[in-house]
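In this view, the complex is presented without one of its protein chains, the others remaining in place.
The letters A and B name the chains in turn, as written, and every chain counts its residues from 1.
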Amino acid sequence: MDNVIAESRDVTLLEILDRVLDKGVVISGDIIISLAEVDLIYVGLKVLISSVETMERLRGAPFAGAMEEPT
Amino acid sequence: MTGMNIYAYAIIDSIVQFDDCITGMEGKIVFNIPYRDIGVVVSKFGEKIQNVTKDHVLKHEEVVEKLMRRFTVLPIRFLTQFSHEEDVLLMMQAFYNDFRENLDRVRNKVEFGVKIIWSGVKVNNHTMVACRKSDTSIRFLGSSPSRSFVKEKFEKYKAHKEFGEEVERYVSLIDDFFSRFAVEKKLEKLKTDKLLLAASYLVEKERQEDFKDAFKRARKTLGDLKFLLSGPWPPYNFVVLSRKTDMYDKKSPCWNISSEGEI
Partner (left out) sequence: MTMDRVVETDFPQDFVEEIEKVQGALPGRIDANPQNVERGLAKLVLTLVELIRKLLEKQAMRRIDAGSLTEEEIERVGETLMRLENKIHELKVIFGLEDEELNINLGPLGDLM
């Protein structure tokens, strides 16, 4: 596993991460489908987004103690 | 159909299939799934991507930028994956109007990022000293605890206000160099004490060089500031979706209040 934290100290990578991690087309697991602007169906898409942990690792953000995610 | 994973890179303004092979993450081929007159560019994986590293990030960005050379693109957030093809189409159906509108808006345009660091702390101290010197004491005669309390609060308030005005002045000064070459902009002021400005500008492709020249001029003129320019990027900061998204964003602590240890 790469030492992503050390590698993150590159300004180009950080500029990329700044955009790619939470900008652009951002879609969650749920959408509302409508016809003629009337909201009809509420759909749970099977959209897999990485966990917050993965994103933090890529950003090189430290794991604060309070961050233990319950399993 | 278990174990299928469709990884999405971007929405493009085209239904064509790619003649040449574009390889995406983990060596998988990148192809276009058309929907009406637009498409979503994806790769198929056997299962969810394991051990995400910076190489995945770089590869993702590389694919999007390659697409940007030939098409109008709306970049999709990193690691957006679908486990059913139907879901991809449902997504396209739900967001078609948004995508269509955004594609039309960003056609032939690129994003540039400008970041500015200043010696913010020095400026703030100077402002506070200036405020202390001004005649706040007249308004606060007497020395009861509540008066001292208010006096202190007021001094802080004034300093904060002056500081805010200074920030506005600087940002406006900087923005003046760039905004005339941009069709849209997004300015974030003081994200940290030192990061005076983090700006994104949507610039027409033909005006790229003008924009870069403006950067050089700004950097030369405002010598006491530190400048960063990045780009051209796909229009990450200029995609606007009207529908509710990210309802279950794990970053939002609101969801933790009533839960009993989940999320």
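Things to note:
The rule we apply is simple: a residue touches a chain if its C-beta (ideal position, glycine included) is under 8 Å from a C-beta of that chain, and two chains touch if they have at least 3 such contacts.
Remember, it's a predicted structure, so these values are computed and weren't measured experimentally.
The residue touching the chain not shown here, chosen from B:17, B:97 or B:144, is B:144.
Where subunit B meets the omitted chain, the residues involved are 58, 62, 65, 69, 115, 117, 139-142, 144-147, 149-150, 153-154, 157-158, 161, 191-192, 194-195, 198, 215, 226-233, 246, 249, 251-254, 256-261, 263. Considering the complete assembly, subunit A touches the hidden chain via residues 8-12, 14-15, 17-18, 21, 52, 56, 59-62, 64, 66-70.
Going forward, only the chains that are shown with their structure count from here on.
Against subunit A, in their complex, subunit B makes its touches with residues 5, 10-11, 48, 51-55, 57-58, 60-61, 74-84, 87, 90-91, 93-95, 99, 113, 228, 230, 233-237, 239, 241, 243-251, 261-263. Contact residues on subunit A toward subunit B in their complex (touch as defined above): 1-2, 4, 7-8, 11-13, 15-33, 43, 45-52, 54, 57-58, 69-70.
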